[in-house]
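Taken from a larger complex, these chains appear in their original positions, while the remainder are omitted.
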């Protein structure tokens, strides 16, 4: 059982989190208009209700004890269809939900927002929950793909850190609730890169040519390029996009790999030495090789947030709400710190983890406690994005008609 | 009377037998293809939905027609002029050929003239192509045509290398003792049964800089120091990696039909060729090769067509930098959310493969060897 | 295939199916490096020789079996070999066509004057076609000679049996006076035969007689006259075949030519008949 | 003719076999890797109380999701193989033996899938399904679970579509060489048309039908592109799943999966060969 029982003394540090050698120096780029989280000021600071975990009798193989859902609602549905990112939900969460509620969880996975959007907009899907990233949320709302959330059925919302709520892409969280957040910025291998880059612009230095990895994401990378030119990441101006294309073309010659799936692999393998990736990848890469560092670019990193949303045609609404409440319940959601350590928006989960010392096994079979995980998380500027970095960040948004321009520019540069 | 009734009955039976397959093809092939054709003339709204209309924009964009039309001064006038001047004499060759063909048998001098001009025509043609490409890339937006060209090139090399690797093996198997033949063929099939994606993944492990290949090479280099210092090869995330992956994926599809063709050749034909004084090489060129052509044609289609359309190999092994038509199309349906443009690209791709395969099968004949096993 | 100028006509022709007839015939010449100008006339000549002029542009599949056979022949002949080996060249043809082709081949051989070595299982074909025959069994040539030598004077049971039909009668040498031998068969019968060699008295031998050299109820008195009864009568038009069980139980075949106007069988099943043959028609074989 | 083979040919053939099997050996070896990122081989995994060197195999057999994907793959492959084999064999019989009005059209439409790129087919089927389903759901007012949606059904339908032409091709090749006189013989002995087909024709074309089925099964098992465009909830197949993993984090579990797969396939093929040999 969590909290109460275990008394850890000297536990091994399983996740060695590198202390950043260069502390992030967030500087707001003068011309860019940051649309950071902080600008959307929460309407009211709600006092977080106290949370007391109640164990069930279900114990997982790794030692995790399934908590009791709070509240536990009776379900009529027999199953729930998740359409989520590949490898983004702890196995324990899935197992516990199925055991506690006795219904089947069907999980389909996607590895790109566009894939999810294409499937959903083609209609004829029976998904109950999807995980869209911020920039595509607006589009999905406009296309009528999502349904309004009934916040009365979402008590879990009270445990969320308000800085992740009410953001520009869904101002009142009518359609989405946050899942995980993160940034895209610069990563480098300190063993191999002698002069660490501090800004996106630095990546153009000839010494880095041939050693770069970039996300295969036209909006993020062209966005970063736009930032170096002093333009907005969401510009629709063909001239600006063209300029970014020309500028990026210089960089592209030195890019060895475009990979928005698992860039860390190439970093760890030594195929590439630096580039632009997102937080989670950097964190995991650092776990394998502590020399891999993450830097918030001077221009301001690209910030993003993955969210849960319910498709319009979801057939199992009761189960979908039950899933949201249970899977993000504080004594459940701290599992993310162990399994998928991105920026965690559930303050309740962090608070819970801080003081829990029940031992569970991590993926490598080592014993860890939530408290260790919490410490590692809080101490890492990679996962626990500094507020300044968040403020200076730029959020990608849908650009409508200009999207083909981005795509063409992207194809053109890569296809040369 | 009875015969007519019988014929009608047989016609009815035939129709009944074919109809499930035909229905399937109409519903899941013909209609979808028509939908794609219709979509390809459409447009895109800001949210990426298809606007059904009739416009050739997608096609002109694919062909690289600049949005404002061609700039008349885009290419220096000197090029076409030069091309004309260089090409002019080769017209003589063509003319002679034309006239002599008309005249049913040519005079000796005409023949000499024609032969003399033959190499020249080739040179001129090469030059024309060169000039054409230059003018095109100067005046038009060569991006998409370039991608098509690259896909064609890759498909060409893949097919060629797959033949080069597959032919000897197919020959080897076809000439093996009948008992071993099954086993040998079976061994070719097994990799096919693993899984397309997993096979590509295996090549990542092999080809990466710290991968198995470099590991082996490094071991060799250490064992044989006189070869000089070892420098790891960098193959992964290059066009060569894609080529290797494609060859690996599609090699069995070439071997199987080619084996079927080669196995059918009777041994007595080799004996006859030897009896008539042909050596091994000549027997191969004059007997084996032509007789195995149908299998090669079938294999080529089974390799060329999927290579033209696939996007996974280039995705995974090409580091997302090797963009083929398949990738282009896939991006339009996903990342760029421009299904109309993607449809147009699909149509172009389909027409291109159709034209090439039809020409190819007409030229070399198409046997039943498409499949073996 | 080797250095000698030998060419082969294969058992199943082995024509190259992807080449035209012209190309097939030209193949050997091309391999020999005959100059390009010389090839077409020689191909034409060869095809005329086998009576297929103008067939240059056909494909083998478009020709009948007999025509294919002739193409195979032309393909071999065009190289002007010293020896032509024909391996059962007519084996795959039907009876009628085979008969025709036999004659054609023979005529052709006379024309071109090349030595033909002709392999066949069909003894009638062997007799029809050859100047000299070698009868081979298990890799050994048992007898070599012209058709009549082989047929009329086989030197062994195998040859007698393999080439043509033979009635064998088993017995022991009873006595011999110069060429005239008396052989005692079972149950008191005895036959008179001729022999070139001397046999020990009592030796076990076979007396071999060709069916057509035996006669049923012959008018002339021949050396041997054996009683028997007819067990089968088969009328085949040109001849009538009789199967006769001799009085000692020995079975013999008799073949009478129907050389009379409106010949009908002279005996019927169950009839008692006299089978007669000359002593010179009977050969004594020891193995 | 074994004497015709030169040692070079033999050597080259062994080289090609090595090329074919090298990646597979690598895949298998890396299934025992102790590094979970599986970038380089860092020694054989050995966790004593968790299956020792077979750690990743244990992980695999506990992974509900992979097993489900494997199950889906088999379900799809088996169903589409059975259906496409039946339909394809019927079509082959029709094309080879009968004349009817739509023959030329049928020939062409059965030829197209072989020569058009899969991606075109996949996309066009996606376009069709979404159009039809949207329309039908609207027209029939279907709600909730009753709504028509992409899923196992659509994947199977599409797999059948691309398998049929290959089955037709293979079965026709067998029919071309079929000696019809045995059918006449069966009729002569008093069998009616159906009995003749059941007892004589079908058993005789069975090898062709089986190799057609084998081909359909292989194609379905291996298919990524068309499945990618036509799947929906609960129809993730192995290729799709592995592709997803490949794009996120891949662990030696995938290698363990491939190893198990290869071993099973090998055994099944071996068994079927044995059975075939016995029946001939």
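Per-chain residue numbering starts at 1, and chain names A, B, C and D are given in the order in which the chains are listed.
The rule is simple: contacts are C-beta pairs under 8 Å (C-beta built on N, C-alpha and C of every residue); 3 or more make two chains touch, one makes a residue touch a chain.
The structure presented is a predicted model; accordingly, all values stated were derived computationally and were not measured.
If you count every protein chain in this structure file, you get A x1, B x1, C x2, D x1.
In the analysis below, only the chains that are shown with their structure count from here on.
Taking the CA centroid of chain B as reference, the farthest chain centroid is that of C.
More C-beta pairs touch across one of B-C and B-D than the other; that pair is B-D.
Centre-to-centre spacing of chain B and chain D amounts to 23 Å, using the average Cα coordinate of each chain. Between chain A and chain D, the centres computed from C-alpha atoms are 37 Å apart. Separating the CA-averaged centres of chain A and chain C is a span of 95 Å. Multi-chain contact residues of chain B (touching two or more other chains): 208, 210-211, 333.
Listed by chain label, the pairs that touch are A-B, A-D, B-C, B-D.
Touching chain B in their complex are the following residues of chain A: 112, 114-115, 117-118, 121, 139, 142-143, 216, 218, 255-259, 266, 269-271, 398, 400-401, 403-404, 406-408, 411-412, 414-415. Contacts from chain C toward chain B in the complex involve residues 1, 7-8, 10-12, 14-19, 27-28, 31-32, 75-76, 79. For chain D in complex with chain B, the residues that touch the partner chain are 1-2, 4-5, 9-10, 12-13, 16-17, 19-24, 26-27, 30, 38-41, 87-88, 90-91, 93-95, 97-103, 105-106, 109-110, 112-121, 123-128, 131, 157-158, 160-161, 164-166, 168-170, 172-173, 176, 211-212, 214-215, 218, 221-225, 238-239, 242-243, 246, 250, 254, 257-258, 261-262, 265-266, 269, 273.
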